[in-house]
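Only one protein chain is missing; all other protein chains are in place.
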Amino acid sequence: MKIKTAVIGAAGYTGGELLRLLLHHPQVEIKYIHSNSQNGKKIDEAHPDLIGESELVFTDQVYTEDLDAVFLCLPHGKTKPFLESHRFSDDTVLIDLSTDFRNESNGFVYGLPEVNKSKIGHSKKIANPGCFATGIQLALAPAIASGLPANNPIHITGITGSTGAGKQLSETTHFSNRTGNVSVYKLFTHQHLKEIRQTFGQLEEEFSNELLFVPYRGNFSRGIWITAYFPFTGDLADVYKLYEDFYAEAPFTHVSRRDIDMKQAVNTNKCIIHLKVEAGQLIVYAAIDNLLKGASGQAVQNLNLAFGLEEHTGLALKSIAF
Amino acid sequence: MKIKTAVIGAAGYTGGELLRLLLHHPQVEIKYIHSNSQNGKKIDEAHPDLIGESELVFTDQVYTEDLDAVFLCLPHGKTKPFLESHRFSDDTVLIDLSTDFRNESNGFVYGLPEVNKSKIGHSKKIANPGCFATGIQLALAPAIASGLPANNPIHITGITGSTGAGKQLSETTHFSNRTGNVSVYKLFTHQHLKEIRQTFGQLEEEFSNELLFVPYRGNFSRGIWITAYFPFTGDLADVYKLYEDFYAEAPFTHVSRRDIDMKQAVNTNKCIIHLKVEAGQLIVYAAIDNLLKGASGQAVQNLNLAFGLEEHTGLALKSIAF
Amino acid sequence: MKIKTAVIGAAGYTGGELLRLLLHHPQVEIKYIHSNSQNGKKIDEAHPDLIGESELVFTDQVYTEDLDAVFLCLPHGKTKPFLESHRFSDDTVLIDLSTDFRNESNGFVYGLPEVNKSKIGHSKKIANPGCFATGIQLALAPAIASGLPANNPIHITGITGSTGAGKQLSETTHFSNRTGNVSVYKLFTHQHLKEIRQTFGQLEEEFSNELLFVPYRGNFSRGIWITAYFPFTGDLADVYKLYEDFYAEAPFTHVSRRDIDMKQAVNTNKCIIHLKVEAGQLIVYAAIDNLLKGASGQAVQNLNLAFGLEEHTGLALKSIAF
Partner (left out) sequence: MKIKTAVIGAAGYTGGELLRLLLHHPQVEIKYIHSNSQNGKKIDEAHPDLIGESELVFTDQVYTEDLDAVFLCLPHGKTKPFLESHRFSDDTVLIDLSTDFRNESNGFVYGLPEVNKSKIGHSKKIANPGCFATGIQLALAPAIASGLPANNPIHITGITGSTGAGKQLSETTHFSNRTGNVSVYKLFTHQHLKEIRQTFGQLEEEFSNELLFVPYRGNFSRGIWITAYFPFTGDLADVYKLYEDFYAEAPFTHVSRRDIDMKQAVNTNKCIIHLKVEAGQLIVYAAIDNLLKGASGQAVQNLNLAFGLEEHTGLALKSIAF
């Protein structure tokens, strides 16, 4: 008996990435793929790399019956009205990839398995985290939970691939502009800081530290790199132990004792973390794929948890490595 | 009962890519991974993206007993002497990724499944094709087998990613040189032309056409693009039918009626083909990943054939798409 | 006494590149810069790299008086109606970067200095060649003028940077699509073939050879690479002599006896050419910068010729090299 799923908003980057995963997921059956713009087209017209994998056809209709799980890949701000006008059964698991319910409103649980695994396993409504938010939370969660930063500000830089900006055309994703280039955006004001603070507040009630986050546009298509640091006087070995213990049950989040680079995580659902102590600071590096662990891969991981499947199911992905 | 395998020369690009595939292959057990340079090191010291996936340790010893299949990922010219000094059982399937036996000497069969599937299925010795050779043969095999090019020269350009040049350092793979750059190498003399002519001679006994092949170094890491054309006066619809029929049983080679680009095939074992008739020529485009369908993916496909497994086993790979 | 110039359509890629050149040109004074979209904005709002170089402000007005030279950087098809509604003095040199007058209609001369230098020097109306057209003509002109290809088809591939597609947003210039990718467009039907045939017909009256041109989209922003070949039984040394003699007076077109790559020409007004004889073919490689020798640099070269200046004036540009 497979899990009957639908993907709403299946023509964009996160929707497409979900389809790539679900088509190979051994426990999933895709009942329909929804898109307003691609209605009537075959799946590989919008996602031509899927040639030969499926005969699914996009529909602009929303069928609410007979579904075990629905993935919502709508633009930010659109899921809430969508769910108001389309009522799924209370038994249907909803996994929302937008920001709409990341504040855990309307009964949604924040879907970061490394922190919320058991809640996710018992939930029918899961708000999938943002990409930068995933990288930053995984980089810092063990430290926050242990109160390591005390009251110090935490300094964070993140570099994201162009797919983070979505499929629509824009100046900053024009190839001629972006190739060989670097720039900063939303300096210290990135919208993901909100969900990050929420989680950190759950991990450490008193958490009120400044989070100074500099987000960069990188000239690559996939991947997120995070560097985070704060003052620290302890021992690196203890921090490694802390992180390894914290992630002992996390099948995708790996603590590397060797230096890392971003591509090690690209095209996988992994988060790879490395730690350093230098100049009186504890420094954490984290690498993820923004579309996988940062979006659609984590959504499948949440599906697995919600249905009691092994977390790796359908997520044994091959890195591009080089 | 899993297939007991070993990978000889497992620290390079094709060896590493094989490990990435074999670790997720449901029917394979890796008995050991061999490397002269990495002896004693854990698998993820050479291939850090594999963190968390395996505890295997490289050895510089070659164990010849109790193996169902051995993958040989040695430099070109090194497999032959290696097999002379290391005798595997006659029951062990040997899959060689070097050029050494692509001339089908010493009982080896040329491992291009789209052309040689039944021979591969009955063989214990498989010479895995070259990357450009795979792309060019798949682009042209149906046309050659039907005699379409008559006596005309066939014009071919190919553009390859930097991983085709291997892991060793060189001027032409120095990032500062290669990024934003294009150049040609081995003009009209690429070594893969030999195995291509051999296959075409098997498909069409009289085959003696000129093959004018311009190989380009592209500024990307993975992928091969092939454009091939020759004079043609027939009907495009007939050629589509010809190609679709030829590849009807080929699970990875897809004929697309829509225009294609290279990335559709990158990080998969697919070959995607598109056809055109223009200016009195039949034109064929083909896209593959040089390390997968052009090397390690095809090697696993050959393993599957040799052991009677479904060809997709362990090869349901997610494209990077963008 | 400086040459008083204006640039019509100065907000796009070729217009902007012209401004970068003209601002450093010792004999030029820019009277005004025209743009419908940027009216009232300072030059470095549209071209922020020009910060600190000029206080010019865009205007959407067209002043036709008191100008020695006007550069027309309008979209293809727009120059003709523009000149019908705006009458410049007969003494004003018009240099048009669009396709509108490349057929040498309305008294325009085709502005390829290597072929038409003296005509350009006596002309007031110059149609600046297309980017691919420049590369292909320079690659082949000496051979065509000497009748080397006889009646044989000529096979040409060209790879262009993304700036060739202009500033407007499009799917094929979306960074996420284009990076790490390759594709073909306008196969055998590229619009530049027209002006190429025209020039070749002027060089060799009987010229009627097939030109089979495969244009590629490359994943870099600047540069064009051309490979062209045809059957040939002569001696390479003779062809080198032929090319070197043909380009003896061409200050930007260099024949290299060593192998070349594309970046050697990027960000310069050079065309670098290399020759080979292999497999019974004469092969020519040519590298240019599509925005310079392929557009705005050549426009300045034409200005220099029209005003009797040394051709290098304002064009001693530093390559990026790496």
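By written order: A, B and C. Residues from 1 in each chain.
We adopt the following convention: a contact is a pair of C-beta atoms (placed from the backbone, for glycine too) under 8 Å apart; a residue touches a chain by one contact, two chains touch by 3 or more.
Just so you know, these numbers come straight off a predicted model, no measurement behind them.
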item: Option from A:M262, A:A299 or A:L317 whose C-beta touches the chain left out; value: A:M262
item: Residue, one of C:R178, C:R222 or C:K293, that touches the chain absent here; value: C:R222
item: Given B:F132, B:F220 or B:F252, the one touching the chain that is not displayed; value: B:F220
item: Sites on subunit B contacted by the missing partner chain, in the whole complex; value: 13, 161-163, 167, 169-171, 173-180, 219-221
item: Residues of subunit C in contact with the chain not shown; value: 13, 16-17, 20-21, 24, 45, 47-52, 163, 179-180, 221-222, 251-252, 254, 256, 258, 260-261, 263-265, 267-268, 270, 272, 316-322
item: Missing-partner contacts on subunit A, residue numbers; value: 155, 157, 159, 176-177, 179-184, 187-189, 210, 212, 214, 216, 218-223, 225, 227, 229, 259-263, 266, 276, 278-279, 281, 283, 285, 320, 322
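Going forward, only the chains that are shown with their structure count from here on.
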item: Closest chain to global C-alpha mean, per-chain Cα centroids; value: B
item: Whole-Å gap between the CA centroids of subunit A and subunit C; value: 46
item: Centroid spacing, where centroids are CA-atom means, of subunit A and subunit B in whole angstrom; value: 33
item: For subunit B paired with subunit C, centre-to-centre distance based on mean C-alpha positions, whole Å; value: 40
item: Set of subunit A residues in contact with two or more other chains; value: 13, 163, 179-180, 221
